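Note that this complex is displayed minus one protein chain, with the remaining chains in position.
And then chain A:
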Amino acid sequence: MSEPRVLRIPDMALVVLVGASGSGKSTFARTHFAPTQVLSSDAFRAMVADDENDQSATTAAFEALHVVAGKRLAAGRITVVDATSVQREARVPLVALAREHDVLPVAIVLDVPEAVCRQRNEARTDRTFGPHVIRRQRGELHRSLRALAKEGFRRVHVLRSVEEVDAARIEIEPLLNDRRTETGPFDVIGDVHGCRGELEDLLTTLGYDLVRDEEGRAVGAHHPAGRRAVFVGDLVDRGPDTPGVLRLVMGMVAGGDALCVCGNHEQKLVRALSGRTVQVTHGLAESLSQLSGQSEEFRAAVREFCDGLVSHYVLDGGRLVVAHAGLPERFHRRASGRVRSLALYGDTTGETDEYGLPVRYPWANDYRGAATVLYGHTPTPQVEWVNGTMCLDTGVVFGGKLTALRYPEREVVAVVAQQVWYEPKRPLAPPPAARAPARAPDVLDIADVTGKRMIATAHHGTITVRAEQAAAALEVMSRFAVDPRWLLYLPPTMAPTATSTRDGLLEHPAEAFAGFRAAGVPLVVCEEKHMGSRAVVLVCRDDAVGAQRFGMPGPGTVVTRTGRPFFPPALTAQLLERVLAAVTAAGLWDELDTGWLLLDAELLPWSAKAGGLIRDQYAAVGAAAGAALSASGAALAAAAARGIDVADLMAGMTARAAGATAFREAYRRYCWPTDGLAGVQLAPFQVLAAEGATFHTRAHDWHLAVADRLHEAGTELFRRTASLVVDTTDEASVAAGTTWWEDLTGAGGEGMVVKPLANLTREGRRLVQPGVKVRGPEYLRLIYGPEYAAPANLERLRGRGLGVKRALALREYALGLEALERLAAGEPLWRVHECVFAVLALESEPVDPRL
């Protein structure tokens, strides 16, 4: 028995077993790997040809095997290929496959004696080939052995006997970049470029204690709270004291106080220090001359340090990635020459700018990953979040700043440069991207919204949007809605109360109160419905806020429930001016510590938005009914006068005529002429969001109090929403609520909405409906038609089903909240837009629109 032999396999590797037929590859694979990790050529032959020895199926089998291996590697799963792989031609595509997915190819060679192979094959009835085949395969294997590393296998393990094979043990090693177990907190520091003084300042500002040697040189730094620094690379070149920076950072790394990834300047410095020919440009000359004044020993240590720097780190359970030039998501925690090159140099468009410098590809615009990516490499005057990434290179060596980001606090800390240490080739500002009309980070991609989408929400689990729903929403969103940067929320649909069985009524408060009581909600608030149109109002304190926060210079928007503007731009601006005045007068900017406010409201009159609908639909029906029924009445009267028995018919016509008259009365109530903004009113009832805050856990009486203050500050524009708190467990209170509704609707009012007073409410793990509407009987004529209240009609209408509508209301509610919470957390636009778009998409669901 030989010594146990440990074969180290890097995580996510593509493991290629190499050995003649009968060398024991399948047994080896079975022993050391899970069955699903092993892709065997025999199994694939069987899959495509029903016979694992059918050599004519070999090409098809390997095609299929490569496809499956590719899917596994794309998902980052260790994959073992069990085929003879003794020929170079068989191995080349596997190495290429590993590279394509940026994982390391590993070869394990099973070199057992020919006799053993032959014996094993003879024991099998299905292997018919002769011993010459094994002899040939072993010959090919031996010729291959030396070439494996050259072919691109990053590790080659050769097991030379049956004993070695049996004694082998596999150990999966994490990759060097995999530091997911380290959770911080971290201080991630941008490009230093030899600016030792600024680095010492910054570390001190961040709370580190500098450690100095007897000569007073900083040789380390330690944070009393155990924080660790993470350097994004480019410690060296251009600046005044590259050796000093290296001494400090090397000390910190050695002491466990810091991590450092490799920058392109370190890479080049290593080559220069190793005596390779490099162009001494971009500040390398400064480093080399400064280092020449250091000891040989120090230079060697520098070379070793820089040479050992890895391309990127994945930290904090995968939630944080640090790479010098940033890194697209598919390369996180991967290892390949390409990954290293992207991490160090970034991607370029292949073009050069007017200064002759390569134009860098704005990879962060496309970034849609969940991990925060922090990087440097490209000096920018001001740090900013772009889709969850931030460039921390603020050009300290060019006289800018040295910047750090506290993680997970996401707090930016910076010290300004003591002087311009190096003249930039290209001015620091503005970056070329700024010339583009659309603000780059806010560019939305079609892939952000189309196809089947699964959206994880905090309050209602994962919500699925079907591809055809998204397709329907795409047209509305792109042809009619306002700019997505302004469209931060769309209101959810609302279910009506359970159907009433009372005489002459389809809806009544009793069912609404009982419903909430059953859901364990004692206190509810009844809010008057104004029969306006649902409106979402975004108002900014000034245009600068709009430009800065949303990338949209302007005062805000007022949009309908499908995101269309209510008014043309000039009128919207006027309206917002009045909203702004009221918000300012009510003192809400300071109270909510914000420069913008998102309000949920009703906009009146209904005819302001729905003028066309009212005329084409409601008034037209009224006109047709009026004309037809009066002609019918006259004809019937004449017939009756002739003594013909049309009494029943006349009674029916009279009832229908009454219904038609009531119908006309019903819509007329909600129409009044507006001229510009004269006559337009807003009835806000909920504060949706402000900078860094959402308000759906604040009770509705708080929201209504804010609305009342707006009403007081701008009585002409803002209409009050009457409300009443009802205790659903108290009969008297329920009766009072019912009376209140009867008073509202007796005068023809639209009705009311009943909501849990506490706002966001759960029953166990399930969300409770955020509100149900209880509509008045006259208003319902507009929904169900002039003659809905006839007993026979009402009886049939009571069969309406509410389940789909209720489920939809909850899904849309959760998506709306998700949009607001992402907005408040400062997440990128596409993350907010995804939810807003999903609300619109769900609205295309075919649900009875009368509910």
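Quick note on the criterion: contacts are C-beta pairs under 8 Å (C-beta built on N, C-alpha and C of every residue); 3 or more make two chains touch, one makes a residue touch a chain; residues count from 1.
Just so it is clear, contacts and distances are computed from a predicted model.
> I want to check something: the complex is missing a chain, and I'd like its UniProt protein name from "ABC transporter permease", "Cation:proton antiporter", "Small RNA 2'-O-methyltransferase" or "Oligopeptide transport ATP-binding protein OppF (TC 3.A.1.5.1)".
"Small RNA 2'-O-methyltransferase"
> Among A:149, A:370, A:585 or A:635, which one touches the chain that has been omitted from the display?
A:635
> Just one of A:472, A:547, A:662 or A:802 touches the chain that is missing; which is it?
A:472
> Among A:622, A:684 or A:776, which residue is in contact with the omitted chain in the full complex?
A:622
> Just checking the interface: what residues of chain A touch the absent partner chain?
So the residues of chain A touching the unseen chain are 350-352, 354-358, 366, 435-438, 443-450, 468, 471-472, 474-475, 477-479, 482-484, 569, 615, 617-632, 634-636, 638-639, 642, 644-646, 649, 652, 664, 668, 671, 673, 782-785, 787-788, 793, 796-797, 846-850.
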